[in-house]
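All protein chains but one are shown in place.
Should a chain be cited, it is by its letter among A and B, assigned in written order, with residues numbered from 1 in that chain.
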Amino acid sequence: MIERYLVAASSYAQDIDNLILLIAVLVGFWLVLCEVVFFYFIWRFRARDGHKAEYVSGENKAHKRWITIPHLLVLVCDVFIIYGAVRVWVNVKQTLPPPDATVRVIGQQWAWTFVHPGADGKLDTADDIAKIDELHVEVGKTYHYELSARDVLHSFSVPVFRLKQDAVPGRIIRGWFEPTKTGEYSVQCAEICGMGHGLMGARIMIETPGEHAAWVAGQKPLSLASAR
Amino acid sequence: MATADITTDAHHHHEQTFWSKYVFSTDHKMIAMQYMFTGMFMAAIGGFMAYVFRMQLAFPGMEVPLFGLVGPNDYNALITNHGTIMIFWVAMPVLIAAFGNFLIPLMIGCDDMVFPKINRLSYQIFLLSAVILLISLAVPGGGFAGAWTAYPPLSAQAQYSGTALGSTLWLVAVALEFVAFLLGGINFVTTAMNSRAPGMKMYDIPMVIWMIVIASVLFMASVGPLIAGAIMLFMDQVVGTGFYDPARGGDPVLWQHLFWFFGHPEVYVVLLPALGITADIMCVFARKKLFAYRTALWTVFGTGILSFTVWAHHQFVAGIDPRMAHIFTVTTLLISIPIAELCFIYIATLYGGSITLSTPMLWALAFVAEFLIGGVTGIFLGASGADIYFHDTYFVLAHFHYTFFPIAIIGTFAGITMWFPKMFGRYMSEFWGKVHFWGTVIPFNIIFIPLFFLGTIGQHRRIYDYTNFPELSLPWMQDLRQLATVALIVMLLFQFIFLINMFYSMFRGKKAPKNPWRANTLEWTTESPPPHGNWPEGLPEVYRGPYEYSTPGRDEDYWPQNVPS
Partner (left out) sequence: MRPIANTRSAAGIPTGRLAVWWVVASEIVIFGGLLASYVMHRLAHPAWAEQAMHTNVWAGGFNTLVLLTSSLSAVLAHKAAEEGDGPKAARLLGYTMLGGAMFVVVKAFEWTAEIQAGYTITSSTFWSFYYSAAGLHGLHVIGGVVIMGFVAAAARRNEELHRVELIGIYWHFVDIVWIFLFPLLYIAK
């Protein structure tokens, strides 16, 4: 559903889309049902001459059935949604599959700094590549991110990954993603961070192994001290 | 003191000056009017802010008529104060304070609030808070621009926000508003508990009174931690402490917990009065007893208690322990049970009725139809897995406008059109009332349905210009934004019809009798408008519940609460 307008480019994007679809179907059913019955009643029981309303207290069992049974059915739907939500959440936020590489993501007013491991695949070595507002990753590899903020709250949001995580000053938050489609996509800051919040967009380039290696080779390693 | 003394005292009419009658009155009805008109004035400001920032979104960089160029900080200040005003200075004063003040004494059959002077003080503090908020918009550096949630460090440290004075004044205004509503709430709860008419038992209280009282209790129980949080934020801003500064042993996420521990019950604080208003209106215009009154009441109690356990669903991706998300997903989805139950109760109330589509009834029905959309879209956000994607997108924005708009705007219009004859002793025009109804509800949907869609495809919130995001500035997206903006302007223009209808009817409308809607509750047994003391010839007694409509064996299809059997 969402995919028609926004590429699903991470290993879990499809799971999140499916969860959204599941919720849409379940709540859509109840929404349509309620609205149809509601409007039908309004039409069916409109005031007519010589017609008196019925006296229904709704307090006896026979009447109450009409609200208790639907509400038990809602509970059943809730169980399905909870199951789906927990499953996706555990996968995206609670597990950390072994990484192929780690990138450091630093939010500050009003730009993103991305520190890529250089050719050696390790952070905090001399060949690290720090880039402003530009994140380069390789398709099909599992990445960990180390998210931090220098001043106020920011939120690292990659819509094509369906990923979002707030960056909190004073903390390093770890998470993961695995890009599955190549291309250049948008990275947003999704937490208001001051005047330039609307400018705090970055780009993510998902590259084939060959392209990525060529990009790494073409970079001059930057001084680390500024990028920690 | 003997009761007789007081009654003569109430009759004792001295010369009332303009000041003692309209400004320093302790009469609950006048204080209700003060709250209502202050709320409407603030709504006009909040609506104007919406117009300005929607214009900027539809036509980025345009010089907005009546405002001028919208800079990024202006934009942030506008959205921040739009949210703050609409919740704290519109929804709360009108739904709780205005209707609470007007209806509680009249519907439970007493002459005033238990503490009239505290009631007046409550309004005066509220007015002061509104003035401070308006001043905060004009100080050097600009108004507070850190979103209505005011997350630190942005809200705590002027070096990041650039609005040192604006932030502090905003915080002081919000804190004073809380104090005003604490005083008002204590008055409401005490009055409803102690001052009911003889014979009015627990299940004889009209739903709207129950709802306002439960809302006041929810407010009192939830706002404390945020007041503590606001004190800490104030110290951070002014004294230079580091409660929310991680570099000095503080924690910015603490504020989020304190804020949402209040912020989520706050949704129910404003929802419940609107639910109560619509329940009463639906019973009157469907000529039906409320379906399962006791179940409805206990369901609301349950909702209130449950609403204290869901707050962290606002913080799924905020850096909380990921294991906590499961608890809050479960509690949040559980809250759908009582709300669904209430919805079924409302639908069942219509069953077998004799429904007249008067203006108040249209508003009440629209409330249910629209709030349902707001309710079900909340499920997406309460489900942790889906919220990873939806958090802070326009989907969230559209969702809560589909809850708050029915609550604060549709619910308010339902209440005003319902009780207008009682407030002013005259009818409003039904024709213009219906024109205004359709002119408000249709554009409302045209504003927010496109925003649901834009949010679903990744448009994030609080961005003053989407041209910085190529994926979000395709021409058809811009068309949708313009559609929403045009619908908003249409909707705002239709509000003038309401204002003209209201002020014209106040002075020139058709005179209304005591009980124009043939309703059961006590306020309809006194004059329209009620005189000082409400029932000069003696306070009423109660013999039955509020919803005895179409009772079998009676000629009339209503049975007022004060008529002895």
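As a working rule, a contact is a pair of C-beta atoms (placed from the backbone, for glycine too) under 8 Å apart; a residue touches a chain by one contact, two chains touch by 3 or more.
Here the structure is a predicted model, which means the values were calculated and not measured.
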* What chains on display are touched by the one that is not shown? -> B
* **From B:G224, B:G263, B:G302 or B:P516, residue that would touch the chain that is not displayed** => B:G224
* **Given B:M30, B:L57, B:A91 or B:V114, the one touching the chain that is not displayed** => B:V114
* Asked: Pick from B:G249, B:P475 or B:P564: which residue touches the chain that isn't shown?
  -> B:G249
* Of B:A50, B:M232 or B:A366, the one touching the omitted chain in the full complex -> B:M232
* To do: Would you write out the residues of chain B that touch the absent chain, in ascending order?
  => 1, 3, 6-7, 9-10, 105, 110-116, 182, 185-187, 189-191, 193-196, 200, 220-229, 231-232, 235, 239-243, 248-251, 254, 258, 261, 539
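In this section, only the chains that are shown with their structure count from here on.
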* **Separation of mean Cα positions, chain B and chain A [Å, integer]** => 30
* To do: Would you pull the chain B residues touching chain A in the complex into a rising list?
  => 72-73, 75-76, 145-147, 151-154, 157, 160-162, 246-247, 251-253, 286-295, 317-319, 322-323, 325-326, 329-330, 333-334, 336-337, 340-341, 343-345, 347-357, 365, 368-369, 372-373, 376-377, 379-380, 383-386, 388-393, 456-458, 460-465, 468-472, 549-552, 557
* To do: Using the touch rule from the top, collect the residues of chain A that touch chain B in their complex.
  => 2, 5-6, 15-16, 19-20, 23-24, 26-28, 30-31, 34-35, 37-39, 41-42, 45-48, 51-59, 63-64, 66-67, 70-71, 74-75, 78, 81-82, 84-89, 92-94, 109, 151-153, 155, 157, 159, 162-171, 173, 185-186, 188-199, 201
